[in-house]
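In what follows, a single structure is set out as C-alpha coordinates and then discussed.
Here the complex is missing one protein chain, while the rest keep their positions.
Up next is chain A:
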Amino acid sequence: MKKYIILLLAAQLTWAQQPTKRIEFEAPESYPEGVAFDKAADVFYVSSARLGTVGKVTKEGRYSELYADKTLKSTYGLKVHPDGKRLFVCAGDANYSKFSTPDTKKKMARLLILDLKTGKKLNDIDLAGLIAGEHFPNDLAFDKDGNAYITDSYAYAVYKVDTKGTASVFSTNELLKTTGVGPNGIVYHPEGFLLAANNGKGALIKLPISNPNSGTKVKIDQFFPSADGMLLNNNSTLTLV
(Lines give C-alpha, C1' and ligand atoms only; values in the text may rest on other atoms or scores of the structure.)
Protein backbone atom coordinates (compact mmCIF):
# COMPACT_ATOMS: atom_id res chain seq x y z
CA MET A 1 0.00 0.00 0.00
CA LYS A 2 1.57 3.22 -1.03
CA LYS A 3 2.05 5.71 1.70
CA TYR A 4 0.83 9.13 0.75
CA ILE A 5 2.77 12.05 1.92
CA ILE A 6 0.36 14.70 2.94
CA LEU A 7 1.67 18.20 2.65
CA LEU A 8 -0.19 20.80 4.55
CA LEU A 9 -0.30 24.28 3.18
CA ALA A 10 0.21 27.04 5.64
CA ALA A 11 0.78 30.70 4.95
CA GLN A 12 4.16 30.46 6.69
CA LEU A 13 5.62 27.91 4.29
CA THR A 14 7.65 29.92 1.84
CA TRP A 15 7.18 27.64 -1.12
CA ALA A 16 3.43 27.48 -0.69
CA GLN A 17 0.78 29.43 -2.58
CA GLN A 18 0.06 32.76 -0.96
CA PRO A 19 -3.52 33.29 0.21
CA THR A 20 -5.67 35.19 -2.30
CA LYS A 21 -7.17 38.57 -1.60
CA ARG A 22 -9.59 38.49 1.29
CA ILE A 23 -13.25 38.70 0.30
CA GLU A 24 -15.40 40.41 2.90
CA PHE A 25 -19.14 40.09 2.91
CA GLU A 26 -22.01 40.89 5.21
CA ALA A 27 -24.28 38.20 6.52
CA PRO A 28 -25.09 39.40 10.02
CA GLU A 29 -25.17 36.75 12.73
CA SER A 30 -24.87 33.88 10.30
CA TYR A 31 -21.59 32.27 11.45
CA PRO A 32 -20.83 30.80 8.02
CA GLU A 33 -19.30 27.42 8.84
CA GLY A 34 -19.08 25.65 5.48
CA VAL A 35 -17.89 27.11 2.20
CA ALA A 36 -17.95 25.73 -1.34
CA PHE A 37 -16.81 27.20 -4.64
CA ASP A 38 -18.84 26.85 -7.82
CA LYS A 39 -16.36 27.01 -10.68
CA ALA A 40 -18.95 27.32 -13.42
CA ALA A 41 -20.88 30.14 -11.80
CA ASP A 42 -17.78 31.68 -10.22
CA VAL A 43 -19.48 32.09 -6.84
CA PHE A 44 -19.10 30.79 -3.31
CA TYR A 45 -21.79 29.17 -1.22
CA VAL A 46 -21.75 29.50 2.55
CA SER A 47 -23.76 27.78 5.25
CA SER A 48 -24.82 29.23 8.59
CA ALA A 49 -24.20 27.59 11.95
CA ARG A 50 -26.39 30.15 13.69
CA LEU A 51 -29.33 30.67 11.32
CA GLY A 52 -29.49 27.45 9.29
CA THR A 53 -29.57 29.25 5.94
CA VAL A 54 -27.51 28.79 2.79
CA GLY A 55 -26.10 31.87 1.12
CA LYS A 56 -24.32 32.83 -2.06
CA VAL A 57 -21.31 35.16 -2.08
CA THR A 58 -19.88 36.73 -5.22
CA LYS A 59 -16.17 37.41 -5.59
CA GLU A 60 -16.96 41.08 -5.00
CA GLY A 61 -18.43 40.19 -1.62
CA ARG A 62 -22.12 40.48 -2.37
CA TYR A 63 -24.10 38.10 -0.17
CA SER A 64 -27.57 36.85 -1.00
CA GLU A 65 -29.67 34.13 0.53
CA LEU A 66 -30.00 31.01 -1.57
CA TYR A 67 -32.13 28.86 0.67
CA ALA A 68 -33.95 29.13 3.98
CA ASP A 69 -36.39 26.85 5.73
CA LYS A 70 -38.11 27.35 9.06
CA THR A 71 -37.30 23.80 10.14
CA LEU A 72 -33.56 24.31 9.79
CA LYS A 73 -31.37 25.20 12.78
CA SER A 74 -27.76 25.05 11.60
CA THR A 75 -26.17 24.26 8.28
CA TYR A 76 -22.63 23.02 8.15
CA GLY A 77 -20.47 21.50 5.39
CA LEU A 78 -21.69 21.96 1.85
CA LYS A 79 -20.36 20.92 -1.56
CA VAL A 80 -21.31 21.34 -5.19
CA HIS A 81 -22.10 17.96 -6.77
CA PRO A 82 -19.77 16.92 -9.62
CA ASP A 83 -22.70 17.41 -12.01
CA GLY A 84 -22.44 21.11 -11.28
CA LYS A 85 -26.21 21.48 -10.89
CA ARG A 86 -26.84 20.67 -7.27
CA LEU A 87 -25.63 21.76 -3.86
CA PHE A 88 -25.50 19.18 -1.04
CA VAL A 89 -25.77 20.66 2.47
CA CYS A 90 -25.39 19.11 5.94
CA ALA A 91 -28.12 20.31 8.29
CA GLY A 92 -28.25 19.68 12.03
CA ASP A 93 -28.39 21.43 15.40
CA ALA A 94 -25.13 20.66 17.11
CA ASN A 95 -23.93 23.90 18.60
CA TYR A 96 -24.64 27.56 17.85
CA SER A 97 -28.12 27.73 16.37
CA LYS A 98 -30.27 30.67 17.35
CA PHE A 99 -33.30 28.46 16.89
CA SER A 100 -32.17 25.39 18.80
CA THR A 101 -34.81 23.41 20.63
CA PRO A 102 -34.52 20.34 22.87
CA ASP A 103 -36.25 18.36 20.09
CA THR A 104 -33.47 19.03 17.62
CA LYS A 105 -30.38 19.75 19.72
CA LYS A 106 -27.74 17.14 18.77
CA LYS A 107 -30.56 15.08 17.24
CA MET A 108 -31.15 16.52 13.79
CA ALA A 109 -29.13 15.08 10.91
CA ARG A 110 -30.28 15.87 7.40
CA LEU A 111 -28.72 16.06 3.97
CA LEU A 112 -30.36 18.73 1.80
CA ILE A 113 -30.01 18.72 -1.95
CA LEU A 114 -30.66 22.10 -3.57
CA ASP A 115 -31.04 23.01 -7.22
CA LEU A 116 -28.45 25.68 -7.88
CA LYS A 117 -30.38 27.34 -10.71
CA THR A 118 -33.67 27.77 -8.88
CA GLY A 119 -32.61 27.57 -5.25
CA LYS A 120 -35.32 25.01 -4.63
CA LYS A 121 -34.91 21.95 -2.44
CA LEU A 122 -34.82 18.75 -4.47
CA ASN A 123 -34.38 16.29 -1.64
CA ASP A 124 -34.19 16.21 2.15
CA ILE A 125 -32.68 12.97 3.40
CA ASP A 126 -32.92 12.01 7.03
CA LEU A 127 -29.70 10.58 8.47
CA ALA A 128 -30.72 10.60 12.14
CA GLY A 129 -32.34 7.18 12.09
CA LEU A 130 -29.24 5.27 10.99
CA ILE A 131 -27.43 5.24 14.35
CA ALA A 132 -28.88 5.82 17.80
CA GLY A 133 -27.55 8.62 19.95
CA GLU A 134 -26.35 12.15 19.31
CA HIS A 135 -25.76 13.61 15.87
CA PHE A 136 -23.72 16.31 14.22
CA PRO A 137 -23.79 16.02 10.41
CA ASN A 138 -20.63 17.90 9.65
CA ASP A 139 -19.13 17.67 6.18
CA LEU A 140 -19.35 15.67 2.96
CA ALA A 141 -17.44 14.48 -0.08
CA PHE A 142 -18.38 12.75 -3.38
CA ASP A 143 -16.76 9.68 -4.87
CA LYS A 144 -16.19 9.27 -8.60
CA ASP A 145 -19.67 7.81 -9.06
CA GLY A 146 -21.47 10.71 -7.44
CA ASN A 147 -22.24 9.00 -4.11
CA ALA A 148 -22.03 11.34 -1.12
CA TYR A 149 -20.23 10.52 2.13
CA ILE A 150 -21.17 12.49 5.22
CA THR A 151 -19.33 12.66 8.57
CA ASP A 152 -21.27 12.61 11.81
CA SER A 153 -19.08 14.10 14.54
CA TYR A 154 -21.13 12.79 17.46
CA ALA A 155 -22.14 9.38 16.07
CA TYR A 156 -18.48 8.77 15.14
CA ALA A 157 -19.54 7.55 11.71
CA VAL A 158 -19.48 8.21 8.00
CA TYR A 159 -22.80 7.81 6.16
CA LYS A 160 -23.27 7.16 2.47
CA VAL A 161 -26.07 8.59 0.36
CA ASP A 162 -26.17 6.99 -3.07
CA THR A 163 -27.27 8.59 -6.32
CA LYS A 164 -30.83 7.44 -5.68
CA GLY A 165 -30.87 9.24 -2.35
CA THR A 166 -30.73 6.13 -0.18
CA ALA A 167 -28.82 6.60 3.05
CA SER A 168 -26.76 3.95 4.85
CA VAL A 169 -23.94 3.68 7.34
CA PHE A 170 -20.63 3.51 5.48
CA SER A 171 -18.22 3.22 8.41
CA THR A 172 -18.11 3.20 12.18
CA ASN A 173 -14.46 2.27 12.36
CA GLU A 174 -12.87 2.52 15.83
CA LEU A 175 -10.49 5.21 14.56
CA LEU A 176 -13.45 7.56 14.08
CA LYS A 177 -14.22 7.51 17.81
CA THR A 178 -13.18 10.07 20.43
CA THR A 179 -14.74 12.32 23.07
CA GLY A 180 -16.53 15.41 21.82
CA VAL A 181 -16.33 16.28 18.12
CA GLY A 182 -14.93 13.36 16.13
CA PRO A 183 -15.10 12.97 12.32
CA ASN A 184 -15.11 16.41 10.78
CA GLY A 185 -13.74 17.27 7.32
CA ILE A 186 -13.74 14.59 4.63
CA VAL A 187 -12.30 14.27 1.12
CA TYR A 188 -12.35 11.61 -1.59
CA HIS A 189 -9.07 10.55 -3.12
CA PRO A 190 -9.24 9.39 -6.77
CA GLU A 191 -7.31 6.24 -5.89
CA GLY A 192 -10.43 4.99 -4.19
CA PHE A 193 -10.46 6.03 -0.57
CA LEU A 194 -11.85 8.67 1.75
CA LEU A 195 -9.79 10.68 4.19
CA ALA A 196 -11.70 11.79 7.28
CA ALA A 197 -10.26 14.18 9.86
CA ASN A 198 -10.91 13.01 13.41
CA ASN A 199 -11.06 16.28 15.34
CA GLY A 200 -10.60 14.66 18.74
CA LYS A 201 -7.80 12.34 17.75
CA GLY A 202 -6.01 14.96 15.71
CA ALA A 203 -5.62 12.30 13.03
CA LEU A 204 -6.51 11.57 9.41
CA ILE A 205 -8.34 8.30 8.91
CA LYS A 206 -8.10 6.54 5.56
CA LEU A 207 -11.26 4.62 4.62
CA PRO A 208 -11.09 2.56 1.43
CA ILE A 209 -14.38 2.71 -0.54
CA SER A 210 -14.14 -0.97 -1.39
CA ASN A 211 -13.68 -2.03 2.22
CA PRO A 212 -15.86 0.30 4.28
CA ASN A 213 -15.29 -0.69 7.85
CA SER A 214 -11.58 -1.00 7.50
CA GLY A 215 -9.56 2.08 8.24
CA THR A 216 -6.01 3.11 8.94
CA LYS A 217 -4.44 6.21 10.42
CA VAL A 218 -2.34 8.27 8.04
CA LYS A 219 1.19 8.66 9.33
CA ILE A 220 1.85 12.36 9.96
CA ASP A 221 4.63 14.09 11.86
CA GLN A 222 2.36 16.15 14.04
CA PHE A 223 -1.06 15.95 15.63
CA PHE A 224 -4.00 18.02 14.48
CA PRO A 225 -6.35 18.27 17.44
CA SER A 226 -9.43 20.28 16.37
CA ALA A 227 -8.86 19.29 12.71
CA ASP A 228 -11.75 20.71 10.70
CA GLY A 229 -12.40 21.09 6.97
CA MET A 230 -10.16 19.71 4.25
CA LEU A 231 -9.67 19.94 0.51
CA LEU A 232 -7.62 17.72 -1.75
CA ASN A 233 -5.56 20.02 -3.97
CA ASN A 234 -4.16 17.16 -5.99
CA ASN A 235 -3.32 13.51 -5.47
CA SER A 236 -0.42 14.30 -3.20
CA THR A 237 -1.48 17.53 -1.51
CA LEU A 238 -4.12 18.01 1.14
CA THR A 239 -5.14 21.30 2.72
CA LEU A 240 -6.40 21.01 6.29
CA VAL A 241 -7.87 23.67 8.53
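Definition applied: contacts are C-beta pairs under 8 Å (C-beta built on N, C-alpha and C of every residue); 3 or more make two chains touch, one makes a residue touch a chain; residues count from 1.
Following the convention adopted for this analysis, contacts and distances are computed from a predicted model.
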"CHRD domain-containing protein", "NADH-quinone oxidoreductase subunit H", "Glucose/arabinose dehydrogenase" or "Gas vesicle protein K" - which is the UniProt name of the missing chain: "Glucose/arabinose dehydrogenase"
Contact residue for the chain not shown (choose from A:E29, A:D42 or A:D221): A:D221
In chain A, positions touching the absent partner: 12, 177-180, 199-203, 217, 221-226
